[in-house]
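Missing here is one protein chain; the remaining ones are kept as they sit in the complex.
Per-chain numbering from 1; labels A and B assigned in written order.
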Amino acid sequence: MRDFSYLRASSADEARQAALQAGSVLLAGGTTLLDLAKCGVMEPETVIDITYLSGLGGIEVDANGARIGALAKMGEVADHAGIRAAFPAVSESLSLAASAQLRNMATIGGNLLQRTRCSYFREPDVFPACHKRNPGSGCSAMGGITRNHAVLGTSDTCIASYPGDLAVALIAFDAVVELGGRTVSVDDFFLLPGNTPERETVLKRGEMITAITVPASAAARNSTYLKVRDRQSYEFAAASAAVGLEFEADGRTVRDLRVALGGVATKPWRARAVEQALIGTVLSPETVEAASRLAMDGAVSHGANHYKIELAPRVVARAILKVGGLA
Amino acid sequence: MTRTIHLSLDINGRRYDLDVEPRVTLLDALREHLALTGTKKGCDQGQCGACTCHVDGSRVLSCLTLAAQVEGRQITTIEGIAAENGELHPVQAAFVEHDAFQCGYCTPGQIMSAVACIREGHAGSDEEIREYMSGNLCRCGAYNSIVAAVREAAEMA
Partner (left out) sequence: MTIMEPRKHGDASDGTVGGRQTRFEGNLKVTGGATYALEYPVEGLAYAILVQSTIPAGSVVSVDAKKALAAAGVLMVLTPDDDMGLLVASDWGGNRPENQPYYPLPRQVQYNGQSIAAVVAESREQAVEAARLICITYEKAPHVASFNDTAAGEGKVMDNLTSGWGDAEAALAAAPVQIEGEYSTPREYHVAMEPHGLTVKWDGDQITVWEPSQWSHGMARSYSEWFGIPYENVRLISPFIGGGFGSKGAALAHGAVAAFAARKLGRPVKLALTRPQNFTNYGGRAATRQTIKIGATEDGVLQAIVHRGASETSTYADWPEQTGAATPILYRIENFSSQHRVVPVNTVTPGALRGPGKNPSAFGIESAMEELAYKLGMDPLELRLKNYADRDYQSGKPWSTRRLREALIEGAAAFGWSKRSHEPRSMRDGNQLVGWGIGCGTFPVIQAPSEAMIRILRNGRVEVVSGAIDMGQGTYTILAQTAAEVFGIPVDQVEVHLGDSRLPGSAIAGGSMLAGSILGAVHKAATAARDELIGLALNDEKSPLRDTGANTLTFSGGRIAVPRDRGPSLTLSELMAALGRDEIEIRRNTLPEGATVQEQHQAWTTMAKVQGPTMGEYSMHSWCAHFAEVRVDEDFGTVRVSRIVSAFDCGRLYNPRLVESQWRGGIIMGIGQALLEEGLVDQRNGRTVNNNMGDYLVPTNADVPHIEVISVGIPDYGASALGGKGVGEVGIVGVAPAIANAVFHATGKRVRDLPITLEKLI
């Protein structure tokens, strides 16, 4: 890890000011920053510790929705009774992520900014070519071992998958990120790699995530997060789905459906085609299975990750059937 | 010369003063600067749980925590959980009784994790213990006994 100077911010404004400097980076839970600094991927000159700031934590849930402070810990949110009741998918996405220790450290704001687990991104000395780390240098993943790489939202420059779980649940329920002066939907917060895979979010230098708000909805209240992986625990998703469902008063016709995918795309992935196909219909295992396949529209495999194209729709279908009371 | 900063850390109820570079992790501060080597380094990447200790009562990974980040917070390590007279903490005693370790290298992390797991209320069933202890890898494969030890200690708590 490169030597850096350490600044303990005494106010959010001081943190933002300091973060305007090139080479400065905010430190919250540290679980991404210190990991990547040790890998040599991130080489900050100044680390601005915001963990001592007050007023950036806290979880509030009311009839309109939830507001989660950026410094709230993943574990704290996962176990919050109000979140569990109003947004089970959000709570589950957090409980199924990382480990209890990491969830006690990592903050909600930091979690959104988690970086990809692409092996080639993480070993710069061995794999110098990486457009995400060093624009224009190439992509080492393509032609390499791609079992964990994305099949959706990829570009010619990057196939690295977004590794997080929480953001998948958040985009399903139209959550919004507060960035101090402005707000942006979580869906728009994340950028597709396109020709600029080094730009992962719309966050600008000197900006800081201050909170996340999630509007309440019947679909969010009846939701789940399903995560499929090789290991039973403590692993990133091979494919995951956040699904929420609301029926019409008849109890069988779909009024609202939310579907988002994780582990398969370059950013948290909303599958609106699946939602549209099923809204207004009465669910059956067959229709759900057929509609779930629409989640893979435009999917491209790069060898070993081909299985995700088959797996992800099955995960979506199971999750829909579960919240629909059919499984 | 690289820059050092002065830190004053509260560990196991004792105050420790040290001068370290800002990049020094809590884990390295404990092991290399303070001779508190009970906290183990297994991966140094947040992937194994061997370095688990408590910060303000909450279990965290000291390998991904800067020493500078925990100034003013209460840090507890494996050296700090037995009674002052040397009597083992119930979780420590249960680990011995159930043979919940072999080589012993993951053990301090397992125990610190287990103490917190019970306190969090995540030791309600064997299935829950398994899930909430999954952040602590054990390559010797003592998992059955770890579950039994945590279950017993939780029942006594």
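We adopt the following convention: a residue touches a chain if its C-beta (ideal position, glycine included) is under 8 Å from a C-beta of that chain, and two chains touch if they have at least 3 such contacts.
Please read these numbers as outputs of a predicted model, since none were measured by experiment.
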| item | value |
| --- | --- |
| Sole residue of A:162, A:234 or A:269 that reaches the chain not shown, by the stated touch rule | A:234 |
| Omitted-chain contact residue, chosen from A:120, A:162, A:189 or A:225 | A:120 |
| Candidates B:5, B:18 or B:93 - the one touching the absent chain | B:93 |
| Missing-chain contacts mapped onto subunit A | 1-3, 40, 117, 119-120, 123, 125-127, 143-145, 147, 228-235, 238, 304, 306-307, 310-311, 314-315, 317-318, 327 |
| Contact footprint on subunit B, counting only the chain that is left out | 1-2, 21, 23-24, 28, 31-32, 35-48, 50, 77-79, 81-83, 87-90, 92-97, 99, 101-108, 111, 126, 129-131, 133-147, 156-157 |
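The rule we apply is simple: only the chains that are shown with their structure count from here on.
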| item | value |
| --- | --- |
| Separation of subunit A from subunit B, taking each centre as the mean of its C-alpha atoms, in whole Å | 29 |
| Touching residues on subunit B, where the partner in the complex is subunit A | 2-3, 5, 21-23, 25, 44-46, 49, 52, 58-61, 63-66, 68-69, 72, 113, 116-117, 120, 122, 130-132, 134-136 |
| Subunit A to subunit B touching residues, read off their complex | 1-6, 8, 27, 29-31, 34-35, 37-38, 47, 49, 51-52, 75, 79, 98-102, 104-105, 232-234 |
